[in-house]
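All protein chains but one are shown in place.
Should a chain be cited, it is by its letter among A, B and C, assigned in written order, with residues numbered from 1 in that chain.
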Amino acid sequence: MSIRIKFLKDVRIENPYLIVGFPGIGYVAKFALDYIVEKIKAEKFAEIYSYSFPSFIIVKSNGLAEPIRTELYYSNNFIFITGNAQPITPEGQHELSDFIISELMRKYKISMIYAMAAYVVEGRVEEPKVYGVVTDPLLIEFLKKYGISPMSGGSISGANGIILTYAKEMGIPAVCLLSETLPYTYGYYADVKAAKALVEVITSITGIKIDMTDIEEKAKGFEIALRKFKEAEETTIKEEREKEWKRDLTYLW
Amino acid sequence: MSIRIKFLKDVRIENPYLIVGFPGIGYVAKFALDYIVEKIKAEKFAEIYSYSFPSFIIVKSNGLAEPIRTELYYSNNFIFITGNAQPITPEGQHELSDFIISELMRKYKISMIYAMAAYVVEGRVEEPKVYGVVTDPLLIEFLKKYGISPMSGGSISGANGIILTYAKEMGIPAVCLLSETLPYTYGYYADVKAAKALVEVITSITGIKIDMTDIEEKAKGFEIALRKFKEAEETTIKEEREKEWKRDLTYLW
Amino acid sequence: MSIRIKFLKDVRIENPYLIVGFPGIGYVAKFALDYIVEKIKAEKFAEIYSYSFPSFIIVKSNGLAEPIRTELYYSNNFIFITGNAQPITPEGQHELSDFIISELMRKYKISMIYAMAAYVVEGRVEEPKVYGVVTDPLLIEFLKKYGISPMSGGSISGANGIILTYAKEMGIPAVCLLSETLPYTYGYYADVKAAKALVEVITSITGIKIDMTDIEEKAKGFEIALRKFKEAEETTIKEEREKEWKRDLTYLW
Partner (left out) sequence: MSIRIKFLKDVRIENPYLIVGFPGIGYVAKFALDYIVEKIKAEKFAEIYSYSFPSFIIVKSNGLAEPIRTELYYSNNFIFITGNAQPITPEGQHELSDFIISELMRKYKISMIYAMAAYVVEGRVEEPKVYGVVTDPLLIEFLKKYGISPMSGGSISGANGIILTYAKEMGIPAVCLLSETLPYTYGYYADVKAAKALVEVITSITGIKIDMTDIEEKAKGFEIALRKFKEAEETTIKEEREKEWKRDLTYLW
């Protein structure tokens, strides 16, 4: 079988809430999910292996091999879903999303799904806003109750979006929460500010209580690093323009 | 399973006629199909989900998630097939076409299939002509009865064409009707004039009666928009040529 | 199922010889195979449909739809295998080759397989030579008996080569015969000279008797067309060089 789940522990949960955060744009959703999992000490109980993951193995700093896989954690009646990569093909992303929902539905039923994602916006975002996308018109009111604006068009790519397809097909209420992020790539760094906004919304909706100190600290650090990055970028652009201008002059004389 | 059908309603149809219009070149076939479905108030009774659809979810203006899927509508003994996307791989297009025919054949039998498509032609088309491609030599006469010229060579790409492969394999008579369209992309706009020509032919063949007022209005609007677009394009080309010509002069002097 | 065979006729053959000629480089193998099939009036008895074929349907000049498929013809104890396209993915080419062998082996057993292919050589080939590649060392002697030199290294791509993989796995003796062809693309035209050389070798090995007049005529026509093409090409190259030379002069003065 090209996809399968390996249970590490027999967990008894009934009608759990799923919280999904696969690595994606700006690493926002994964950072937010990892933070919650760490702070509430959620326990890993299952792993999903798929042929559609990238074909390498990660090497950790101590020489330990880390396979590419999806990880499932739980705490109370919450299941947290993340992993170190998304499937590399569209078919693989469909298969993984469908597999997660059908396996967990069959075993535990599912009350509701919260997927997290990032929403790229141009320009400076002082405080990233969180938007919502829902599988059922009734959920729009639910969003508004928590001050979340419905996203007004566009699309959500990858497993964090596609999971709503299979939720909707199965009739499971699902919400995708998207935090504003900037169109930058930060290498291996996550947009912590955007992640923090997601954590705030998710904890507010679900009633999960967590210590926000660490993520607030990191968000501030990210803010400073980003400012420096942008200043450096502007300096570079300015210098480039001056160089070009001088080159143009050379041509003229 | 990587493809599956979800029935929303138990429909009793016997030996239905299939009318197929997937989104393709100039959005012609889909626009035509949607128009007929809307005007005769055909009812959606099934959806097809496939792993080979693009891996995103569409967000509508009200924040509602719309999965990529194939939709099946019915009215009397007609089944209408469309969707918001085609599978992104050739394998996926084959699988979907084969799946539609084998599922509907098994459940209802199929009398005949009318697929719609667009046929790109160079130059100005005052009134788009509709061409026909058939799975059986006997159907050539059928085309001529309705004044439809057989297409004289070439190929038809995508699900609107491939469905004839599986119709022919299963021995189901099938016709693909192709409306002339211009080699332009209109962004999100459909070539309504080409779609109108398809609607006229399909309704004439099937005896489906529908109000053409709206599509005629939109076709006129499209005609005007297209004329403006072409004028703008010609102006741009002229200006570009003049610019180039001036640049050439600069080099000479 | 993503690949399947449709029998048009119940044929009783025992331990047949397979002759394989899929369209490939210079259309050589297919042209050779089609010529033999036509001349000995071999009868089509089966078709293979696969999701890995290109996703379009061919339109013939009379408006008839021709699906992409593999076609199986027979005459006496020979089965001829060709089609209007090869699968577009490596996986698809493996699957088709494996499927052909396992289906025909199960139903009829197979005595031996002759696959045809083209071998691109640089420079002018007065009379294209035919090389052989075999699945069993014992077959080298067999080749020499018919004056066929063993190919001395390299590889054979596509279904005409891959079929030897599954022949060898199943223990069926198989030979691939490759005719020298030039590194040109002739658009829709086949390298008839190369095809003629294959037909001569295949008929000599198998004892199939066919009239060679037509292919000899066409090979002569091809020869003349090719000579003109090469002259035109040389003229173009000469003119291009002169143009460049003049341009260089312009820069110098």
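Throughout what follows, a contact is a pair of C-beta atoms (placed from the backbone, for glycine too) under 8 Å apart; a residue touches a chain by one contact, two chains touch by 3 or more.
Here the structure is a predicted model, which means the values were calculated and not measured.
**Q** Among the chains present, which touch the one that was left out?
**A** For the complete complex, the undisplayed chain touches A, C.
**Q** Which residue from A:Pro54, A:Gly147, A:Pro183 or A:Gly221 sits in contact with the chain not drawn here?
**A** Answering carefully, the residue with contact to the hidden chain is A:Pro54.
**Q** Could you tell which one of C:Glu38, C:Glu169, C:Glu217 or C:Glu231 touches the chain left off the display?
**A** The missing chain is touched by C:Glu169.
**Q** From the listed residues C:Leu18, C:Ile100 or C:Val134, report the one that touches the chain absent from this view.
**A** C:Val134
**Q** For the chain not shown, which residue from C:Ile79, C:Leu143, C:Leu182 or C:Ala219 touches it across the whole complex?
**A** Counting the whole complex, the residue in contact with the absent chain is C:Leu143.
**Q** What is the set of chain A residues that contact the non-displayed chain in the whole complex?
**A** 2, 6, 47, 49-65, 67-69, 88-89, 92
**Q** In terms of residues, what is the contact footprint of the unshown chain on chain C?
**A** These residues touch the chain not displayed: 90-91, 93-95, 98, 131-137, 140, 143, 149-159, 161-162, 164-166, 168-169, 174, 176.
As a working rule, only the chains that are shown with their structure count from here on.
**Q** Specify the contact topology among the chains shown, as one of line, ring, star, complete or other.
**A** line
**Q** Copies chain A and chain B touch; is their interface built from the same residue numbers (over half shared) or different ones?
**A** On the two sides of the chain B and chain A interface, the residue numbers are mostly different, under half being shared.
**Q** What's the distance between the Cα centroids of chain A and chain B, rounded to whole Å?
**A** 36
**Q** With chain centres taken as the means of their Cα atoms, state the distance from chain A to chain C in Å.
**A** The separation of the two C-alpha centroids amounts to 51 Å.
**Q** Do you know which chain A residues sit against two or more other chains?
**A** Nothing qualifies.
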